[in-house]
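The complex appears here without one of its protein chains, the remainder shown in place.
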Amino acid sequence: MSSIRQLVIPNRLIGLKSGISCTSYIPVRNIYLHKGSRVAGLKRDPKEAFTTYNGYQYELSESNLKPIKEFLTQKYHISDELILQVLTHKSFGNGIKPYNEKLSAMGSKILSLFFTKFVVNKPSNNELAINGKNLDVLGSPMAKELGGRYALGVFAKNHNLNSIMFWKSSSHTVGFLNSGELKVSAQMMYALIGAVTLSHGKLVAEEFIQEKILNSNDTPLEDIASTVVESNIERKRKQKETV
Amino acid sequence: MFRNSLSVRSITSINNIITTNAYRSLATASIQSNITSDLTPLKINSNGSRDLYAIFKLHNIPYLVTKGDKVYLPFKLKNAKVGDSLKLNNVTTLGSPEYTFKVDQGINNELYELKASVVEITKEPYYEVYRKKQRCRRLKTFPVEPFQTVLMINELKLT
Amino acid sequence: MPVKAIARTSISRNGVGAFVSPCYKISVNYCNWGGSSTGLRELLNAGKIDKIAQEKSNIIFEVIKRTGHPSLKFHYNNDVVQDINIANLKAHEIVNKLDEYSQRSGNDLFKFNHRVLSINDSVRGVWSPLHTPKTHRHKI
Partner (left out) sequence: MLRRSMIVKDLARVSRLRGLMSIPQPRHYSQPSKAVNQQINLQHYENLNQSTSSFQAKYDNIQDYGSYKHNVFTHRLPESTASQSPPLVALHSRLNLSSQYSLSTLSQALNLNKFDDGLANNYGLNILGKNLLSYYVSEYLLVKYPRLPMPIHNVAVDSLMGSKALYQIGKIWGIEVDKSSKLDKYLSQESEFLKYGKLRYLTEERLDNNEAESGVYELSSEEITNLKSNNNTASSSSFISDEVEAYGSAVRAIIGGLYTHQGEEITKQFIQDHILSRKLLLENMFEFSQPTRELVRLCDKLNFQDPIDIRLIAETGRLSSHAIYVVGVFCGVEKLGEGVGSSMNEAKTRAVVNALMSYYLYSPIDNEGNEVKVPSDKDYKYLDGIVGLGDVAI
């Protein structure tokens, strides 16, 4: 392995991607692009393959990026390519377009850290608090749900951020939760936070969460999370009673 | 913070040419002037100091190291305790996969950072050396258990 | 799934980043009656062991009264316990033993016939005859 390494320039692939080299010969081929239902062995027309179930075409267009751009405002601005990547889920176009998995990994980590710090640093008169930080709240359903998928998915829907997303489900018609739209929306939100983190750094990202997600004007995340948790507790109690 | 930062010191006395030497100071000056710009390819080729090796000299013996290597010295390093952090300042060669930068008198210290921490001061296994003198029927036995100092290369990067 | 992952635990490199001394506990066994413990008793009475324990604050010192020859037990973080017999040793010799063994890592002693032990890949890679230009290649 090591004998090979010196001969391969690892950055080579990047150079290619940005079109620096390798433009000497571009083969021109005529390929039949198939439309309609999938036929094995035939290449699908990209125009059709990269269109969502509700008719949005995958492209860097103003209309596609608008909801996110308006939500972010100039202060937390991220590049257009990054927004498109945030909106694209792994399920879209068989994962051939850049998708948001890595961004959402970043976002979910910073979000859970943010909310952990948020709940811990609230003033408390609990005598078990360490250095004024009440750790008893950690691990409670509410603390878990704050950075959780459910609350974030609902938040995305309330703010109409998930109206344009590039994803695919086996059945788009079975509702918000069952079609997986909730999960995909939540992942998109994580990715959005991740993209802000990677573009502006951790401090700005925490400001972003504080300003846009926690203190949002209509239905802030805390309220969504507490309704979810309380309804869960209610349902559990009813189940117990019937048993 | 969690390193014993107080004990960082350079082991100039044993590890470097005496700084009062006029030749030495001349050499560093000339190196510094014409090499700082040249080290950028080395830096980029070493992928941000990840693929980088250095050859440093201790008691005029060369050691080729990368970051995270253990250096086994067959003696007890003077004035060093376990946990100390040492700044190695007599480096003759820095190399990346495709470039080498070599100055026999020692590379200017400002161009790189090479630190080691003393990880262990121990001994080599005990053995005996027998000596037979002429015209003496006795076999002399000498017990040998030399000291061993282990350094861990803490930091190696181009600045 | 195109790539599968194989779980591997990362390797500790004590001394890169933080350094934690491998010896974490020393048991000092002494006898209050036997003559072989004289040196150690001297140290204990003079409060020197207390002083050493304060200096080496990252090591737990345990002083145990027990019949028999005195000994020092060094506990290392690789689960090795080294029992050193200090019968009839003088006070300063015992202090030397304490210093020496508390700086070890608990691994077996070995002679290393090379200078540097590395777990990294070689920077330059291995030389290959097939990668020299064709005109310089060795021909049979």
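Residue numbering begins at 1 within each chain, and the chains themselves are lettered A, B and C in the order written.
The working rule: contacts are C-beta pairs under 8 Å (C-beta built on N, C-alpha and C of every residue); 3 or more make two chains touch, one makes a residue touch a chain.
Just so it is clear, the structure is predicted and the values come from calculations on it, not from any experiment.
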| item | value |
| --- | --- |
| Chains shown that the absent chain touches, full complex | A, B, C |
| Contact residue for the chain not shown (choose from B:Thr40, B:Asn79 or B:Thr100) | B:Thr40 |
| Touch criterion as defined above, residue of A:Asn30, A:Asn54, A:Gln74 or A:Asn125 at the omitted chain | A:Asn125 |
| Positions on subunit A contacted by the hidden chain, ascending | 1, 3-5, 7-8, 10-14, 16-17, 21-27, 82, 85, 90, 94-106, 108-110, 112-113, 116-120, 122-128, 130-131, 133-145, 149-150, 177-178, 183, 187, 195, 197-202, 205, 222, 226, 228-230, 232-233, 236 |
| Residues belonging to subunit B that touch the chain removed from view | 1-4, 40, 43-44, 47-50, 68, 158 |
| Missing-chain contacts mapped onto subunit C | 1-14, 16-18, 20-22, 24-25, 49-50, 53-54, 57-67, 75, 77-79, 119-121, 128, 130-131, 140 |
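Following the convention adopted for this analysis, only the chains that are shown with their structure count from here on.
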| item | value |
| --- | --- |
| Among all chain pairs, the one with the most C-beta contacts | B-C |
| Between subunit A and subunit B, centroid-to-centroid distance (C-alpha), Å | 49 |
| For subunit B, residues that touch 2 or more chains besides their own | 97 |
| Where subunit C touches two or more other chains, by residue | 124-125 |
| Subunit C residues within the subunit B interface of the complex | 13-19, 21-22, 100, 103-105, 109-112, 114-120, 123-125 |
| Residues of subunit B that touch subunit C when the two form their complex | 2-4, 51-53, 61, 63-72, 81-83, 95-97, 117, 119-126, 148, 150, 152-154 |
